[in-house]
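My questions all concern the structure below.
Just one protein chain is left out here, and the rest sit where they should.
Entry: subunit A
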Amino acid sequence: MSTQLKHKDEELDAEVSGHSAAARTITVAVAGNPNSGKSTLINAIAGTRLHVGNWAGVTVEKKEAFFEFGGRKIRLVDLPGTYSLSPYSQEEIVARDYLVHERPDLIINVVDATNLERNLYLTVQIMELGIPVVMALNIYDEAAEKGYRIDDKAMEEMLGIAVVPTSATKKTGLDELLATALRVADTPKQRAPKKLNYGEDIEVACDYLAKSFRSSYPALIDHYPQRWLLLKLMEQDSHVMKELGLDNLDFLDQALHHLRRAHGEDIESIMADARYSLASGLTHEVLHKPELRQTELTERIDKVVLNRFLGIPIFMGAMWLLFKLTFDLSAPFGKWIGAMTDGPFKRWASAILTPLGAPDWTVSLVNDGVIAGVGSVLVFVPVIFAMMFFITFLEGSGYMARAAFVMDRTMHSIGLHGKSFIPMLLGFGCNVPGIYATRTLENPKDKVLTALLVPLMSCGARLPVYVLFVGIFFPKNSSTVIWSLYIMGILLAVGMGLVFKQTLFRGEAPMFIMELPPYRMPSLHSLCVHTWEKGKHFLFKAGTYIFAVSVLVWFLLNLPWGVEHKRDSYLGQAGAAIAPIFQPVGFGNWEAASSLITGVIAKEIVVGTMGEIYAPKKDEKKDVPTLQEDLKEVATSFGAACVTAAKTLLYLPQAEEKEEDQGGLKVAILGAFTPLSAYAFMAFVLLYMPCVVAIAAMRQEFGTWKWAGVGLFYQTALAWTAALIIYQGGRLLGLGG
């Protein structure tokens, strides 16, 4: 932008903030350290108006909200939580690129009042950008309880920015924060934060650089915030240098020469020192801590929770509870949704469509395609909600960091992060919440790698397949055989982890360096908002893909309309077409291949499809319940689901479910498989491409198809190879074909 243009911009700015100010949307970026209560603050301000997505091209979550306050339109943009604005992590680059290039009207800097110095280090860097800043001095209540006294007026004076004490969990100070933000945004002239003095040596070098740079690159200096640009140049910030296409600047070396000699350190250290000195100095001036320090609650809890002997048992207990709560609590509701879409909803659809003269295929499309598709999305909602709720609780309470601390040794030995354990564990219940749980990992490398390995954990949906086959072929060693499949998944995850480390994720291993925040009770409101955000996101974003695939499978299964034999349906034809691929691995028949195709929706559907193919049920005339009976069933079965969930919580015994009669199916499978090919088939079901829901989850979490695609291809290749080794190896060993 030329100087002239910039002037025009300022004039326009002044004009806008005058009479027509109310019409303008004010863009407010929210920045702050992780654990500063930033999410809670945003949830408290924007609530359910938040939209969750991804920053373009990266696996970093973006939250945004549009709302009105004081008659003004506000656009709130949540920046990733960062400790600094260095060029090394994706989060930091996303945050600074947004601030530099999008230039929001204002930055709300959320600062943890109980951890002032380290939080102010980021504030100092944010102020370099020259954008108006309002500080939310958050967790103020806790600081006051500890006896901290913070002179916020002195802080305002020294930094030249407005400071508003807040408590996001108690929802205090939030209106004042927004009101202050509006006021600052509307006061054009004196709204830039103060230029802080970084010490004589740095300032001299900076002035020298400003002159040389202005004469050599006049255009650049107008395009960027000047102070920020000069400091980044001095730091030789790799990201900025690359963006500007600059390297080896003679005058930069000259400017830094004296500085380096005087300090005997590299420039990055000198700058970090200068910024921290400012943060320390300021903290010293404004913060008065009580003389006597009590043993804090966090210290006392950690004595037990991180104890050498108790640490691991407590961790295991916490994980068991997490797993139990996530799956057992949500299961009755998932089943209820499944039963509702399968029963009453389909009956109602038929009751509406049939009298209208809709042809059979339309009724079937609506029932078995559309409603079944919606159902397959909805059944996941309870488990996603439950998982998000408990994971967010673990994070917000501070235990997540401890879990990572306890588990890191083990997980790091296979190239993962301590926090990878939880997604993997949840994967055994269902891969989908496992994949969503990778959001607790900060580093994108750790996050993606973990998500790629989660589907190797044998989830609950594979179990019905194992149970069916083991019951037929290995009735005497059933549990050993099933265990061997679980172990196979874990071992292959370890192996694939090492392979990925050497290939796709080569380069420096992500760091661990992590804050252990004080234990805090997360606010219920924030937990619910967060859970709702993610649940909604899953429902509408991931749900679209899942729904589409379900409808597609209906077409495969039922077209051409009216086929007598399943072999003649498109599904049967597709199965027959790909069956030769499975010849070398022991199950090269169209029946198995077709069921693997439908198993893509959810792996347990393999069993259902086999049932339909091998032992089609005759249409039985059942008594069709009346609408009243149906409505009653909807309500009573929901009540029953609540009771079951409550019983689960209290560990009361529950009625066993009746097994379906699968006699015909068993005979057919006995004829089509041998024990060896059955085992190869089970291994294939365990390993081949993740189900559609898991793929949609990956697509949604990472904002790109790339990693979902990688997962799909590597797993299918792995499954085929493993099945080949099992089948052919078994034959060589004389285990029969």
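Following the convention adopted for this analysis, contacts are C-beta pairs under 8 Å (C-beta built on N, C-alpha and C of every residue); 3 or more make two chains touch, one makes a residue touch a chain; residues count from 1.
Quick note on the criterion: contacts and distances are computed from a predicted model.
Colleague: Can you tell which of "ABC transporter ATP-binding protein", "Biotin-dependent carboxyltransferase", "Ferrous iron transport protein A" or "Carbon-phosphorus lyase complex subunit PhnI" UniProt lists for the chain that's not drawn?
Modeller: Spelling it out: the chain absent from the display is recorded in UniProt as "Ferrous iron transport protein A".
Colleague: I'm checking contacts with the chain that's been left out. Which of A:Asp302, A:Asp328 or A:Glu533 qualifies?
Modeller: If we include the chain that is not displayed, A:Asp302 is the one touching it.
Colleague: Touching the left-out chain: which of A:Tyr486, A:Phe512, A:Phe555 or A:Phe638?
Modeller: With A:Tyr486, A:Phe512, A:Phe555 or A:Phe638 as choices, the missing chain is touched by A:Phe512.
Colleague: Which residue, A:Ala192, A:Ala272 or A:Val710, contacts the hidden chain when the whole complex is considered?
Modeller: From the options A:Ala192, A:Ala272 or A:Val710, the contact with the absent chain belongs to A:Ala272.
Colleague: I need the residue numbers on subunit A that touch the omitted chain, in ascending order.
Modeller: Residues touching the hidden chain, for subunit A, are 83-84, 86, 88-89, 115, 117-118, 121, 265, 268-269, 272-273, 276, 298, 302, 306-309, 311-312, 401, 405-406, 408-410, 412, 418, 508, 511-517.
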